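The complex is shown incomplete by one protein chain, all other protein chains being positioned as in the whole.
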Amino acid sequence: MISFLSGAAVFVLLAIAGGMLRVLYGPAEVDRMMASQLLGTGGVALLLLLAAVTDSPSNVDVALMLALFAAFASIAFVASAPRKENEQAEPGGRE
Amino acid sequence: MSLPLALEISFAVVLLANAVWIVIAREVVAAVIIFVAYGLLLAIVWVRLAAPDVALTEAAIGGGVTGVLLLGAAARLRATEATAKPASVSTRLVAAAICVTTSCALAYVVGSLPDAAPTLAPAAMASLPETGLGNPVAGVLFVYRALDTLLEKAVLLLALVGVWSLAPDRLWGGTPELCAFPRRSSTLLLLAQLLPPVGILAGVYMFWVGAKLPGGAFQGGTILAAMWLLVVMTGLEDIPPTSRRWMRLLAIVGPAIFVVIGFAGFALANAFLAYPAGYAKPLIIVIEGTLTLSIAITLGLLAAGPPVRAQHQ
Partner (left out) sequence: MKLALQILTVLAVSGGCFLFLAGTIGLLRFPDTTTRLHALTKVDNLGLGLIVLGLLPTAGSPLLALKMIAIWLLVQLSGATVSQLIAQLVHEQEPRA
């Protein structure tokens, strides 16, 4: 079981490395941010697998942190992206 | 090659590729996003190096708060980026030389440590039961090297004052502005209403569990700061003007209580920041609790940046 889970961990890491390629090559910034989201999710999966392999429950807390903050960075990215000048405001604005 | 070794090597390769790409990226936003990815990966590396407390902080700061800070800065630079002159070749060569020299020096120092590297870890673990704590990192932070932690929190406040002083004089005490959505997005509103309660719970949990397991005031405070920033970014709330008294009080209450308990140590236990026997853990919990609040406010204000609107607008 341990070796199977370790193998699964290496597999997920390879998937993360693949996502990394998209971060590095992604033609648009949006592509890079999406791949970072994959990195976050992959990291959570990797940490959960490692927690089972090494029997350290504190990894699950780190996975919780990763889950919270990977999304946070993506939201900050979308918030700071440039807007087109001529877009219309949504009905029901600020108040 | 055994599986764990394959894991470590693949990690090292991915991280190095990431780091190289950050340096050679052409655009600021691309470099920032790759840097955020780097922070997320580094958190996993810290776990592999058996440092879960550092991993928690790296995921929070490197993945989250630094991302917000740098993306906001990149957004502000976007206007001038097209016309900015790239650094000259000689500047880049000098920068590269300094970085390579520093890396080689670090590698040499780490590599030349004797095999049984001198360490205080056994002594730290041996004295831990007296403090009532179960997490050796908490022991180091709040008992053995409490003075360092106090000074770090003071530095955090000084950094905040430094950021505020970047604004022109007439804007002192004004309102900062975080990059906010120009129009309401119902999806984001849903997230901003669902996530903060979970985040606040996670933050309090992270602070509370830090006495026994990896965690602590800094990690908990960062989660709380992130939830506050999320609510501000979606436009649900505004950042209050930096002259608000309750905000400034909350920011200093943590270090202030720390200092008070430090001086009380003179009366109660004969040294600055010494704890009377048997009262170490409750005092540390009080310090950590107030520090969590202060760190949350300070980090949130640091990410928000200098004031951009005068106080009474």
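Per-chain residue numbering starts at 1, and chain names A and B are given in the order in which the chains are listed.
In this section, a residue touches a chain if its C-beta (ideal position, glycine included) is under 8 Å from a C-beta of that chain, and two chains touch if they have at least 3 such contacts.
The structure presented is a predicted model; accordingly, all values stated were derived computationally and were not measured.
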Chain not shown, touching residues in subunit B: 185, 187-188, 190-191, 194-195, 198
Where the unshown chain meets subunit A, residue by residue: 1, 4-5, 8, 11-12, 14-16, 18-19, 21-22, 28, 30-31, 33-35, 37-38, 40-42, 44-45, 48-49, 51-52, 55, 57, 60, 63-64, 67-68, 70-71, 74-75, 78, 81, 83-84, 87
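By our rule, only the chains that are shown with their structure count from here on.
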In whole angstrom, the CA-centroid distance of subunit A from subunit B equals 19
Contacting residues of subunit B [partner subunit A, same complex]: 3-4, 6-7, 10-11, 13-14, 17-18, 21, 27, 29-30, 33-34, 36-37, 40-41, 43-44, 47-48, 52, 55-56, 59-60, 63-64, 67-68, 71-72, 74-75, 78, 178-185, 188, 191, 195, 199, 202, 206, 209, 213-215, 219, 223, 226, 229-230, 233-235
Residue ranges of subunit A touching subunit B (in the complex, touch as defined): 3, 6-7, 9-10, 13-14, 16-17, 20, 23-24, 29, 32-33, 35-36, 39-40, 43, 46-47, 50, 56-59, 61-62, 64-66, 68-70, 72-73, 75-83, 87, 89-90, 92-94
